[in-house]
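Heads up, one of the protein chains got dropped from this complex, but the rest are sitting where they should.
After this line comes chain A, so read on.
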Amino acid sequence: MDSGVLQERADSIIIKRSGDHGCRQMDCEKASVAGSVSQRACVYCGARVVLNPITDAYHIIHGPIGCASYTWDIRGSLTSDSDLFRQSYSTDLREKDIIFGGAEKLKRAIDEIAITKQAKLIFVYATCIVGVIGDDIEAVCREAEEKHGIRVIPVKAPGFSGTKSQGYKLACDAIMNLIGNSPYKDIKKQGVNILGDFNLAGEIWLIKKYLKKIGIPVVSTITGDSSYASLMKAPSAALNVVQCAGSSVYLAKQMEETFGIPYFRVSFFGVEDTSQSIMHVAEAIGSEATIQQARVFTESEREKSLLFLKRYLPHFEGKKAAIYVGGGFKAISLIRQFREMGIDTVVVGTQTGKKEDYEVIENLVKPNTVILDDTNPAELEMFMRKMHADILVGGVKERPLAYKLGIAFCDHNHERKHALGGYEGVVNFTREVNLSLNSPVWNCLAGR
């Protein structure tokens, strides 16, 4: 293994060889190596990012202030109604609470919200020390539900209790806790739920628009732009489609078991994936007329998009991409999307990808491509240099690194500035990649 790589990380790095088809297994889905500059967050973060977009919920962070501060309105999830979720609520535990226990304070905090009469739904997140000091938050939540007649759902998410994926599961459990007994579960099944889209830059609105165009009703969106009322309707859907698989397949499986709603994965990133996903939905629950409509719609959108892409292809000739994102499925979509743009992916990694995801990735990419799980800046730098990446797609912590190296960048995480999903996203993504790759500012760099 190359120098600059921790010995313990060697099994989390795969270099694709020619003729190789995923025979080696990626070492993934485990805690980061102590002492590495991991780009990855914790269990609490996983739970928080999934539940955060529920717009009319109060999200109370039970713990010292940091975990509330850092997650205050961070996702860029848009809302069409309430903006309660954009405020930051916490118990701001102090030394006294650590010594005597924080349950009493949590009780009062819930009371102080309930008194406003605006609350229908409260999530209580227990962070690292809450379990250690022995607060029984389940009991507090149960009592509060009875006292105030609202839903108060505990999310026990101490940061150390696994990886970020564990947090996704906890969030899914919390949603099941919410909708498990919904009266809608006995209603005749029709329409779809969209799972695992968080309405960053309004992306869920695009997907809803497409499905509306071909005549398929969307029942509930989980959790982008959702509300207490809209989530409760979810059990009445005929189909679940899952965009961010890493966070939400677990929920889809539970909804299948509990409500008998089948599911499949979709991806609305890139022309081909978007078209395929729409067709897939139409064929699954649409009438013959719907399928025909979907065919016409996707064909015309596809043509428009390809025509658009064609104009940009000369700008991308010979360019190489590096990808470092949260989940495996997004990485796969991005590799495909870059291919549509004539760009080869030479480095690709994820924070929470699964073994199956890495197998797909390895089959997709060209020989010599570097595949990374839970990487760090040192590795990223080394491999991006070595593989001569021209652009990096990632999140906030990767951006300044890319810029320092004189590498273009596109944020495909919380800080995206426009929709990157759907056909509109193809236009936005292509433009952004082009602007960053070919910005005149690079010409000012020494040695160019």
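Throughout what follows, a residue touches a chain if its C-beta (ideal position, glycine included) is under 8 Å from a C-beta of that chain, and two chains touch if they have at least 3 such contacts; residues count from 1.
The rule we apply is simple: contacts and distances are computed from a predicted model.
*Asks:* The chain that is not shown, which UniProt protein name from "LigA protein", "ABC transporter permease", "ATP-binding cassette domain-containing protein" or "Nitrogenase molybdenum-iron protein subunit beta" does it carry?
*Replies:* The record names the chain that does not appear here as "Nitrogenase molybdenum-iron protein subunit beta".
*Asks:* Return the single residue from A:Leu51, A:Leu84 or A:Leu121 that touches the missing chain.
*Replies:* Counting the whole complex, the residue in contact with the absent chain is A:Leu84.
*Asks:* From the list A:Val37, A:Ala139 or A:Leu313, pick the residue that touches the absent chain.
*Replies:* From the options A:Val37, A:Ala139 or A:Leu313, the contact with the absent chain belongs to A:Val37.
*Asks:* Provide the residue numbers of chain A that touch the chain removed from this figure.
*Replies:* These residues touch the chain not displayed: 4-6, 8, 31-45, 60, 63-73, 82-84, 86-95, 97-98, 105-109, 111-113, 115-116, 118, 127-129, 132-133, 158-161, 164, 377-378, 381, 396-397, 399-401, 403-406, 445-448.
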